[in-house]
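One protein chain omitted, others in place.
== subunit A ==
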Amino acid sequence: MPFSSNSNFERYDSKLSPFRLAVIGSGPAGFYTAYRVLKDHPSTLVDMYESLPIPFGLVRYGVAPDHPEVKNVQHRFDEVGQDSRYTFIGNVKYGEDLTITDLKSQYDAIVFSYGASQERSLGIKNEDEPIRNIFSARAFVGWYNGLPQYRDLEPDLTCTDTAVVIGHGNVALDVGRILLTDVMELSKTDITEYALEKLGKSKIRKVIIVGRRGPLQVSFTAKELREMMNLPNTKFHTDFEFIKNELSANVDFISKNRPLKRLMQILEKGRSNTIGDKSWSLKFLRSPDEFLAHDDNDPIRPKYVRAIKFHINKLEGPPEKRVAVPTGKMEELESGLVLKSVGYKSVPIKGLPFDEKKGLVPNYKGKILDNDNNEQPGLYVAGWLKRGPQGVIATTMYDAFETAEAIVSDIKQNKPMLSFQTTKKGSDAIIPILHQRGVRTISYDDWKKIEEKENEAGRVKNKPREKFGRIEDVLFTLDTLK
């Protein structure tokens, strides 16, 4: 991999000063990269910038509230957070409050790990119309998990008994499971109080999870499917005949793929429980075509979603590259709540190469490449921005470690890094600039105070924590503590 031998770039000398690393985004990718660099190159100082006043990204706002074990990973992040070589600078919007130019003069290297902040769209008729009660799963998950952006989402769970979830991934199963789980169970989790209140009044009894292809092409995984099959008081419906045919037609393909084989066994078995006043179903071979809404002057539900029109597909091509082809037949599915769960999307930022087609920053093992495949000195990427929005925390961990190893190896090989200056001050120089610009920065100590408040509020309600849902409340609380 060639890199420019431009003499403008400083070569970092570890004997003279610490290695200054900026990390953009405080989710698992950012923390795992920071952790590994601090471990493998101890004379590093890491400054982590986060747009929210609160760290941990999708571990806090993505992981389902009824999966608290997954959040144990925060203990590792907390260890990093309290390391004297680490500085958290929260409530800073990269791109608005802070630019790449600001950072380039004060750091040896930057890791971009701001993830995938938008959802993919379906690209169908009426999608951009203001039809009520259609949400992206990202918004719905953010809403019940306390992401400030979606605090005022106000989904109506009382106007219908049927929810349709579009997409066959783990997020689709997560939202389905939350809709069907007893609120008594949920009340023991760190789900937000306002969401719990709405879910307590929910009339949703039926969740239909729809995908465009067949059972072999689903993206959800065994644990999540097993949980759906074990939901109390909930029946399961699907086209077992179709599943059976697909499985027997692809025996060879399945037998070579252990995760798929195990997943299909769970699916084929279904569930023995045939009683319950709730149900969920898995529908295949359906691509949404159009959202249908109640009339503007409907007396009860003006402008609410009424149904979704689907194309009925058939599958073509070899098992590893099955494509959905419309048969020409259509089907309407009545539903008063629609959640679109077809994936997340990263957005480009100024000054950084971006592959629009793949939706990620082009890189070689985490080192950012320009359009001509040249390594960009001192610029790295990790997490979903590096490999696309997929995989579990373990995937992101390996991926972050790979980026960290690239950084450390570049340091050891004395490869060119950022900046022309010889003295880089990192956040010591950046924080005063931010304050000048009127940005209120949040430190890790501030977060620990907020965390203590959240835990305290949680203890009263017998739950792990009660999250702050609004940024203003976080800032106000910090003010009153001072």
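Methods note: a residue touches a chain if its C-beta (ideal position, glycine included) is under 8 Å from a C-beta of that chain, and two chains touch if they have at least 3 such contacts; residues count from 1.
Everything below uses one rule, namely that contacts and distances are computed from a predicted model.
Missing chain, UniProt protein name: "14414_t:CDS:1", from among "14414_t:CDS:1", "Vacuolar fusion protein MON1 homolog", "U6 snRNA-associated Sm-like protein LSm1" or "UDP-N-acetylglucosamine transferase subunit ALG14". Residue-wise, the contact with the chain that is not shown comes from A:73, picked out of A:38, A:58 or A:73. Annotation: of A:226, A:301, A:425 or A:440, A:226 touches the absent chain (contact as defined above).
Within the whole complex, the absent chain has one touching residue among A:401, A:447 or A:468, and that is A:401.
The set of subunit A residues touching the chain not shown comprises 67, 69-70, 72-73, 75-76, 78-79, 82, 221-223, 226, 257-260, 262-263, 365, 387, 391-395, 397-399, 401-402, 405, 455.
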